[in-house]
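Just one protein chain is left out here, and the rest sit where they should.
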Amino acid sequence: MGSIRDYFANITGALTTTAKGMGVTLRHFTSEPPITVMYPHERKWVPPTTRGKHILEQDKCIDCHLCAKACPVDCIEIEAEHYGRILEWKQFSIDYKKCIFCEFCIPPCPVDCIHMTTEYEMATDRNDDMVEDLLTWTGLRPEDEAKITGEPTEFQKKQQADDGGKAGGKDKSALIAQIKARLGKG
Amino acid sequence: MEALEMYAVDDRADVYTEELKLNLGPQHPSTHGVLRVELRMDGEIITHSRCDIGYLHRCAEKIGENVTFLQFNPYTDRMDYLASMNNNLAWSLTVEKLLGVEAPERAQWLRMTCAELNRIASHLIAFGTYGIDIGANTPFFYAFRERESIMGLLERPAGARMLYNYIQPGGVRRDVDEHWVDDVLAFCDDFEKRWLEYNTLLSHNRIFIARTANIGILTKDVALANGCTGPVLRGSGVKWDLRRDVPYLKPYDEVDFDVPVGEGTYGTLGDCWDRYWVRMREMIESIRIIRQGCARLAEIGGDTMDKQMKRMYKTPLEPEAGEAYMRCENPRGELGFYVVTEGGKSPIRCRARAPSFCNLSVLDKLLPGTMLADAVAIIGSLDIVLGEVDR
Partner (left out) sequence: MERLIAAFSDLTGTEGVIPLSLAYAVCIGSLLGFITVYAMFAIWMERKVAAHMQVRYGPMETGGWHGWAQSVADALKLLFKEDLFPRDGNKLLFFIAPAVVFCGVFAGFIAIPFAAGIQIADLDLGIFFIISIAAVEVVGVIMAGWASNSKYSLFGAVREAAQVVSYELPSATALLVPILVVGSFRLGDFNAYQAQHGWLIFSGPFMWIAALVYFIASLAGCKRAPFDLPEAESELVSGFHTEYSGMRFSFFFLEEYASMFVASILMATLFFGGTTLPFNLFDLGNWGDYADAGRLAAQAAAANAPADLVAQAARAAAAVGPFSDLGNILAAHLGIVVLLLKTFFFIFVQMWLRWTLPRLRVDQVMAMGYKYLLPWGLFAVMGTAVWETYAA
């Protein structure tokens, strides 16, 4: 039980500190602009070092499995058939349900073929979508097939006739160049 | 305990009340995760409490015995997920001690600066969530605003916003960019102004003081006997800080900072307000350390990773048989890693001494005799992270 002085000190203390606190909130209400970013409409700048989704330069990859071994959570699955130095790709997938984005798969690569992009949006409502296949093509490319067998295949001939011999699959070389430029800057 | 006797149930009376068993958690807004506290209540008064932990147990120590020394580094991120840098630091120092290597000078200063930045971020969460526990929602958002700046700063060298994996055995992952030091200094200037605002809004608010002063008094003896460390111990008036007493990084020897301890400003020494206030003042001390660290970082150059250690990314580290224990002053107290190895790629025993776990052990001693609302205040003032308690 406090004294009479405490009683009045309590009242004045409560009123003054409340008023001061209200001053702080009012200042924020009137003069501080919101700092939140309206996410889907605008995005925050992410530094080039950001550890996001992976990207693979498949033509460089030699199927050495060092990245898979370095992975603490075993989320990289690699499968390929070797014909000398030519690879028949079956699988190079990363399970993003497991991946912890630790970046340990990047430095061991002897040919510097796996990179991390700044891509961080991977929300999905399907489990299967979380397993990302990094391959741009599977099996043997026609030109590889040609190297093994020594002559162009039917398919390759047809394709050459169609589009001047461009390889099938998605073209990610532009993106890779962009990432390299940014990494170089950082 | 006098309070307990005062509210003891008298079942000889004609009309008597029964104790009510209340489960606080594991799904509860203010148990800071998945802590479950079994309370026996007499009205609003707690007569008995029992902590139940383990809801977030992820076998971190066992995982450490099955992955390589380097691979365990990102797992330490996930123990005290609010202070990943400090966890990385503790683990890296343990591995370095096993290997007998030392990080280059620039890496050491970077480590210290980043760890102190992360300490501020962690204390900001403690401050913000403590406000929410007491019922003030707004400080939380102000704290997150500043934490956001820190995450933006740490994201630039580390590449991630929360689970950095930046400090690694042998040094740090990569050097910072050229503007980083200036940006950190700018943040320090801004933060000091904000810090004063926090105190106007919350620390010295009469209601806040009424809710925290004289509540959950942790005496020096109890704190020491239970192995409390960090702000919980310092709040009870014990001046013990590993950064000052056992400098585990060379720069801590060179920088100048104070170790704030509780003084019983508004009540008894070792109450919730003291613990809270120690955290608030530690932020300012961290700012002092960061300023000195930045000044040095601007001067010194050189490697950020030991040259010999760089091969660890390709071939796993294989320290010679032996054991090592290394402890660091985390935002929540002393984080220690004890590692025994027989010469393989992974340790045969990996044990973490988690500060939150030890600090939580005093909860059952503090709760009886207090009110339900005080229970929330006390849990908040211990500032536990369940990821670290359960590991």
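Each chain gets a letter, A and B, in the order it is written, and its residues are counted from 1.
Convention: a residue touches a chain if its C-beta (ideal position, glycine included) is under 8 Å from a C-beta of that chain, and two chains touch if they have at least 3 such contacts.
In this text, all values refer to a predicted model and were calculated from it rather than measured experimentally.
**Student:** Could you tell me which shown chains are touched by the chain that is not displayed?
**Tutor:** A, B
**Student:** Looking at the full complex, which residue from B:L224, B:I284 or B:A373 touches the chain that isn't shown here?
**Tutor:** B:A373
**Student:** Consider the whole complex, including the chain that is not shown, and state which of B:Y55, B:Y81, B:F141 or B:Y338 touches that chain.
**Tutor:** B:F141
**Student:** Decide which residue listed in B:W109, B:F127, B:F208 or B:W273 touches the omitted chain of the complex.
**Tutor:** Residue touching the chain left out of view: B:F208.
**Student:** Which subunit B residues touch the hidden chain?
**Tutor:** These residues touch the chain not displayed: 20, 22, 28-30, 44, 131-138, 140-142, 145, 201-202, 205, 207-208, 210-211, 371-376.
**Student:** List the residues of subunit A that touch the chain left out of this view.
**Tutor:** Spelled out for subunit A, the touching residues are 7, 10-11, 18, 21-22, 24-26, 28-29, 32-36, 38.
Heads up, the rule we're going with is that only the chains that are shown with their structure count from here on.
**Student:** Using Cα averages as centroids, what's the distance between subunit A and subunit B in whole Å?
**Tutor:** 30
**Student:** In the complex formed with subunit A, which residues of subunit B make contact?
**Tutor:** 67, 70-75, 78, 138, 142, 145, 148, 155-160, 163, 165, 173-174, 177, 197, 200-202, 204-207, 313-314
**Student:** Which residues of subunit A touch subunit B in the complex?
**Tutor:** It is residues 10, 13-14, 17-18, 20-21, 23-25, 28, 35, 46-47, 49-51, 66, 70, 72, 100-104, 107-108, 116, 186 of subunit A that touch subunit B.
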